[in-house]
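Starting off with a structure, shown below.
Note that one protein chain is taken out, while the other chains of the complex remain in position.
Lettered A, B and C in written order, each chain numbered from 1.
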Amino acid sequence: MNLLLQGVAGTLILIGSLFLFLGALGVYRFPDVYNRLQAGTKSTTLGALSLILGVGLAEPAWLPKALVLMLFILLTNPVSSHAIGRASYKSGYPLWEGSIVDHCQEHDACKGGGEA
Amino acid sequence: MTLLNLLETLLVIGMLGAALFVVRTRDLLAAVVVTAIISLVAAILFYVLQAPDVAITEAAIDAGLTTAIFLVALRKTERYEK
Amino acid sequence: MTRRVLAILLLLILAVALYQALARVPFGTDRMAVSRYYLDHGVQDLGGVNIVTSVVVLYRGFDTLGEVTVLFLAATGLGALLHGLALHDEKRRRTKTPPSLIMRTATRILFPLILLLGAYVFVHGHLTPGGGFPGGVVVALAYLLGFLAHDHWRVNHRAVRWIEGLAGMTYVIIGLLGLYLAGSFLANFLPPGTPGRLFSAGIIPLIYITIGFKVGSEMTGLLSEMKEITE
Partner (left out) sequence: MIPGWLWILAYTLIGLGVLLGLLRAFLGPKTPDRLVAVDALVTITMGLMVLLGLWYRRGIYLDIALIYGALGFIATLAIARYLEGGL
């Protein structure tokens, strides 16, 4: 039983670090800020969640604190990615030339603001 | 030289590069963003050196408060350095 | 050109001097008897598991009072400066982008959680890393989150001043109680208790709670002044 738990924990840690690396790779390689957001928030969120769950399973006494950490990540990461996307659109960051859809153009709420 | 030493070396080099960038750049908002990276790396380094109290203070003050104060200062002045 | 050469020369001389000075000091070995004493006797004497907070609050408690005073003076001075700045502002912007719905909703959920996190940090100062100063800053940052996401959010400046003054007064009163009950200013007059429990370590939790309230109200007042000058 304990061996199984440790195996699951190790697998989760490996998956987590792999996804953290892939997220950073996406942030480095993708062409514009909207594409980078995809990798920079979704992939790293999954990576951090599974890594923290793996650490919590490897050391079961830490599991409550690890769950609180996961809750915080789940609450904060989507909000910050939304804020970055909205800020870059409002500040006039152009879309990559390969992008084909821009639904936000049709709404008044997307006009505005500062400088990139 | 263990793997952890390698990680520390990487972080210190990244911190030096970030400090050079902050000094050299003309866009002060970019400088503020990269200053956040310096505080992040400093927090990891304090953590690796097993000084959790210092790391927590660094995280609290340098990550949140300093950024907000810099941003207010930028709002009241110019964004680009002449 | 000559200035650059001079600067590089000065840096080189400094580097050589620093290297010469530090080459004789072995890294990672302790030569100080005082820190050895703290590490050996701190837990039995005072009951705080986190030795750093024991040193900060009890062994060096008077210095911490000085630090709090410095912080108070800095916050007051900056507040006075910003208050004068708001009157002569010519660079007002026409429109401001309102905060988005997602940000407002998330702030409503996250604000109490971050407040709770700050309170956790300064109440558990003697058990976990952190303490009064980081905890107070976390509380102030929860208010910063509110200021960012709600345009018409205000704090009551008078209440902030009152909390700040009361917290500072409580700190000094605890110190005077130590003088009355145990013979010296800021002496530990409560029993150390069982190390590792929440109610242990004498007056460390009390002092950290007052420091947390003081730093939190000071920083909140500062951030709210800053919000007002950007409008």
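Keep this in mind: contacts are C-beta pairs under 8 Å (C-beta built on N, C-alpha and C of every residue); 3 or more make two chains touch, one makes a residue touch a chain.
Owing to the predicted nature of the structure, the values given are computational and were not obtained by experimental measurement.
*Asks:* From the touch rule at the top of the page, work out which displayed chains the omitted chain touches.
*Replies:* The omitted chain makes contact with A, B, C across the full complex.
*Asks:* Which chain B residues touch the hidden chain?
*Replies:* Interface residues of chain B facing the absent chain: 3-4, 6-7, 10-11, 14, 17-18, 21, 27, 29-30, 32-34, 36-37, 40, 43-44, 47-48, 50, 52, 55-56, 59-60, 63-64, 67-68, 71-72, 74-75.
*Asks:* Tell me which stretches of chain A touch the chain missing from the display.
*Replies:* Interface with the chain not displayed, on the chain A side: 6, 9-10, 13-14, 16-18, 20-21, 23-25, 27-28, 33, 36-37, 39-41, 44-45, 47-48, 51-52, 55, 58-59, 61-62, 65-66, 68-69, 72-73, 76-77, 79-81, 83-84, 86-88, 90-91, 93, 112-114, 116.
*Asks:* Go through chain C and note every residue touching the omitted chain.
*Replies:* Residues of chain C in contact with the hidden chain: 93, 95-99, 103, 114, 117, 121, 127-130, 134, 138, 141, 144-145, 148-149, 230.
Going forward, only the chains that are shown with their structure count from here on.
*Asks:* Edges wherever two chains touch, nodes for the chains themselves; is that graph a line, a ring, a star, complete, or other here?
*Replies:* Graph shape, chains as nodes and touching pairs as edges: a line.
*Asks:* With contacts counted as defined, which of the two, B-C or A-C, has more C-beta pairs across the interface?
*Replies:* If we tally the contacting C-beta pairs, B-C comes out ahead.
*Asks:* Centroid from C-alpha atoms only, then distance chain B to chain C, rounded to Å. What do you get?
*Replies:* Roughly 19 Å, centre to centre.
*Asks:* Give me the residues of chain A that touch two or more other chains.
*Replies:* Expected reply: no residues.
*Asks:* On chain B, where are the residues touching two or more other chains?
*Replies:* Not one residue of chain B touches more than one other chain, so the list is empty.
*Asks:* Please name which positions on chain A make contact with chain C in the complex.
*Replies:* Touching chain C: residues 72, 75-76, 78-79, 82-83, 86, 90, 112-114 of chain A.
*Asks:* Hey, which residues of chain B end up touching chain C in the complex?
*Replies:* Residues in contact with chain C: 52-53, 55-57, 59-61, 64-65, 68-69, 72, 75-76.
*Asks:* Quick one: which bits of chain C touch chain A in the complex? Just the residue numbers, please.
*Replies:* Residues 95, 97, 100, 102-103, 106, 109-110, 113 of chain C touch chain A in their complex.
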